[in-house]
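One protein chain is absent from this view; the other protein chains keep their places.
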Amino acid sequence: MNVVSYRPTERDLAYTFGGRPPVGTVRPGDVLELYTEDCFGGRVRSVEDLPSRVCEFPYLNPVTGPFHVEGAEPGDTLALHFVAIEPARDWAVSTTFPHFGALTGTHTTAMLQPALEEIVWRYDVDADKGVVRYHARRSDFTVELPLDPMHGTVGVAPGASEARMTITPDAHGGNMDTPELRAGVTAYFGVNVEGAMFALGDGHARQGHGEVCGTAVEAAMNTVVAVELIKGVVTPWPRLEDDGHLMSTGSARPLEDAYRISQHDLVTWAAELTGLDTMDAYQLVSQAGQAPVGNVCDTNYTMVAKLPKDCLGGPAVYESAHDRLRALGRRYLSER
Amino acid sequence: MNVVSYRPTERDLAYTFGGRPPVGTVRPGDVLELYTEDCFGGRVRSVEDLPSRVCEFPYLNPVTGPFHVEGAEPGDTLALHFVAIEPARDWAVSTTFPHFGALTGTHTTAMLQPALEEIVWRYDVDADKGVVRYHARRSDFTVELPLDPMHGTVGVAPGASEARMTITPDAHGGNMDTPELRAGVTAYFGVNVEGAMFALGDGHARQGHGEVCGTAVEAAMNTVVAVELIKGVVTPWPRLEDDGHLMSTGSARPLEDAYRISQHDLVTWAAELTGLDTMDAYQLVSQAGQAPVGNVCDTNYTMVAKLPKDCLGGPAVYESAHDRLRALGRRYLSER
Amino acid sequence: MNVVSYRPTERDLAYTFGGRPPVGTVRPGDVLELYTEDCFGGRVRSVEDLPSRVCEFPYLNPVTGPFHVEGAEPGDTLALHFVAIEPARDWAVSTTFPHFGALTGTHTTAMLQPALEEIVWRYDVDADKGVVRYHARRSDFTVELPLDPMHGTVGVAPGASEARMTITPDAHGGNMDTPELRAGVTAYFGVNVEGAMFALGDGHARQGHGEVCGTAVEAAMNTVVAVELIKGVVTPWPRLEDDGHLMSTGSARPLEDAYRISQHDLVTWAAELTGLDTMDAYQLVSQAGQAPVGNVCDTNYTMVAKLPKDCLGGPAVYESAHDRLRALGRRYLSER
Partner (left out) sequence: MNVVSYRPTERDLAYTFGGRPPVGTVRPGDVLELYTEDCFGGRVRSVEDLPSRVCEFPYLNPVTGPFHVEGAEPGDTLALHFVAIEPARDWAVSTTFPHFGALTGTHTTAMLQPALEEIVWRYDVDADKGVVRYHARRSDFTVELPLDPMHGTVGVAPGASEARMTITPDAHGGNMDTPELRAGVTAYFGVNVEGAMFALGDGHARQGHGEVCGTAVEAAMNTVVAVELIKGVVTPWPRLEDDGHLMSTGSARPLEDAYRISQHDLVTWAAELTGLDTMDAYQLVSQAGQAPVGNVCDTNYTMVAKLPKDCLGGPAVYESAHDRLRALGRRYLSER
């Protein structure tokens, strides 16, 4: 097992997918130990640290990377398996942010109403107990919520010579903000440029569906990913696989288009895997499919279409990459 | 316990909420045993029965009712507890329908492409085993899926002297098509007209999230509901309660507006129940809230915002109507 | 020429399309002289009269009618020609209204921000000079704008036993709020119920595109309409015709769906009128078509698709109803 460790300094952080040289090279089969900063670059540390004061646009939502994957070429699929996602600090933060979030006017849903108040909430993170603790700002109400670490942002360089802000999710991945991207999951991305150039960041100690206020329980993470490359297999939109489910993602506006993309991809993928006629697959997904909401606050919204594998008779996907990576991840965890 | 049984003939069925005289009167505390037809009025019985041939617009999606609730006045809230929802036949059907569904052009998402093919799937319903069986039409693929009965359509007469097709979900309820509306759940509706005038129908043996092809596993149902009235309490959009969760619904287009309505209602409801500041409630719902998709195919789309009660310290809502109705329902079931 | 005059009292006003008995009967060929109240029922008379205080929901946007048209049956088309639309007073008003308008959160685009301020603007109407005068509320800025009278709301009873608030535009017409509905124009509506049951109201002394703040320069009107019936001809969405143009309307959310409906109808209508292949008509409308925005504030948004008749070789539409009605209208005006 080839294990590579990488911890970026502040000036190593990236704010786009695409348009950046790699910070390192990895080979299929490698395991990477990475540190990722939170979406505020670690600058929001107390309830006094308003993001609009301590952060500077566009230096938001930093990612660790990009990494050049040896042998990756356009038309291939990159498999990133999340072995572990562990909060790096015993606290995390969430905030409102002027003109950002689902229940406020924004830059594009432009309104004449004044912005909502900017407020910071600081959470205690208790990894041993497996909880985060919420504290109300204007009363002494407090409650524990389950710790459920995930990465909001992961992706590859986009095609067509584009470079996109890390805050935007699209066909290359990016800021999908789905709680489904947790440890134990393999993410698949279509490779658009030589080397794939993947990066990740924006850890969340946990997140509600849609990230309605615009931010999750934002946390720096120590994350371990295992890498594989599936040559000559095209992946149109990011897909996820866990032990029991296949998932397709879609990112667009309005939200129904994110839903359409993800369901369309799942239907056609299911047909391809099983030999079912497309209309038969459409019917099966219609009755057995789930649709976990990713984000309803970013520059594109994200939906996930999710299907239990046993509905399809448990087909092998992507040359069984998930099973191999899962085994590799377990071996890594048992040895560390 | 006052138990009322009602089985409509074909000509008793209603196709609108509002604009119809009641088929009967019930009192708060009553238990109703109802029969509801499927969304095709029971006319699609085999894979040969194409809905566009055997059904006639607008005689689709019939509901049983409306029922006049004694004492219900505008400004009150009607509580309908679903004691049991049981498939009335050992088969159910699903179909595509020309220009209906999420992955096709429609009447309003108007396109020049020809319609998708109209196809019927017939499911076996095995209530004892708790499954429905899917059969592909163009191969011999077949799979069992869990039975999870629900009602797609339930609501009261709308306000402002409106009458709305049963296929439309809006603030009065209607065709929300959410799998959360299953047995064990209490649904709350704001009363808009004297007597509330509730009705229900469109049973589903099960449904995927979003009802992507436009129909679920459509089934006639034998359903038992228990009724209560909460006087002088306003409910802006339909809400649901189960033993562990509070839920708000929103129905609109585009889909993000359905999400916004449901989340906004849940945030303000949570603030009201706990005394939390609105911004504190916004933050808590952002991290702890779920967002099950209802439908992404009807004339309005429906989203549900869902929160575990224990996040809020387990407050009593609607004068504990759910607890009382749950107990009444259990008593009914044990006695029948 | 059979001329019928009708002036409703306050209690004769209607607030829905559908679900109401007729206030009178007219015959094809009749000319109607009607009085219509403004959208506030005439209650907002000075800048002190805030609508939320002087008006009572749902008694907003009253229409005059409905009128039963002799011989009209489902499947026919009603032609309403606007002979004259003349402000009935020398003043008019516009307002913001809490949670209504395109640049504010609303009932369905639900937000946590407080409502915009409710303000009334009173316009002077000078019919002789052909202008309205705007006065700023918070400075002495004032400017004259061209008078361009129109009706925001006109339609027939919807199908499927529905009754809809007059504020909603849909396939039956209603509150389309398009400046294209001015004198000299013939509007065509598909008949859904026996007698068609048309009504109109919501006069505007003028209106910007989209009615962005939620209201236009709202005015009571003395309006003259001439009526014809085209038997056995179906009209799927309201259409307009003036001396030089054919227009299709679409009302839906999101706004692109209103655009799609209107363009789809214009494309297929153009193909039908000329014998062009649908794709050829699609191309022609793509290059020659206009798309005046109706409203972007109501419960459905409205777009208009507009094509110069000479692009199509000047075809006769609806059995040349517009030409006949135009001639009848000119005769009426010359004789009065």
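When the chains are written out, they are named A, B and C in that same order, and each has its own residue count from 1.
Note that in this section a residue touches a chain if its C-beta (ideal position, glycine included) is under 8 Å from a C-beta of that chain, and two chains touch if they have at least 3 such contacts.
The structure displayed is predicted, hence computed values, not measured ones.
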Shown chains that the omitted chain touches within the full complex = A, B, C
Looking at the whole complex, which of B:Leu78, B:Ala92 or B:Ala110 touches the chain that is not displayed?
-> B:Ala110
Sole touch to the unshown chain from A:Cys55, A:Ala252, A:Ala270 or A:Cys311: residue A:Ala252
Residue of B:Pro66, B:Pro254 or B:Gly329 in touch with the missing chain, whole complex considered | B:Pro254
Missing-chain contact, candidates A:Val4, A:Val54 or A:Leu112, resolves to A:Leu112
From C:Glu37, C:Asp76, C:Asp170 or C:Glu211, residue that would touch the chain that is not displayed | C:Glu211
If the missing chain were put back, which residues of chain C would it touch?
-> 94, 96, 102-103, 116-117, 119, 121, 132, 134, 136-139, 141, 143, 145, 206-217, 253-256, 259-260, 263-264, 267, 274-277, 279-280, 282-291, 293, 296, 301, 310-313
Spell out, residue by residue, where the missing chain touches chain A.
-> 15-16, 18-19, 57-58, 108-112, 159-165, 250, 252-254, 257, 260-261, 263-265, 267, 278-279, 282
In the complete complex, which positions of chain B touch the hidden chain?
-> 103-105, 109-116, 254
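FYI, only the chains that are shown with their structure count from here on.
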Chain whose Cα mean lies nearest the overall Cα mean = B
Between the Cα centroids of chain A and chain B the separation in whole angstrom comes to 33
Please report how many Å separate the Cα centroid of chain B from that of chain C, as a whole number.
-> 35
Which residue numbers or ranges of chain B touch two or more of the other chains?
-> 253-254, 260, 263-264, 267, 279, 282
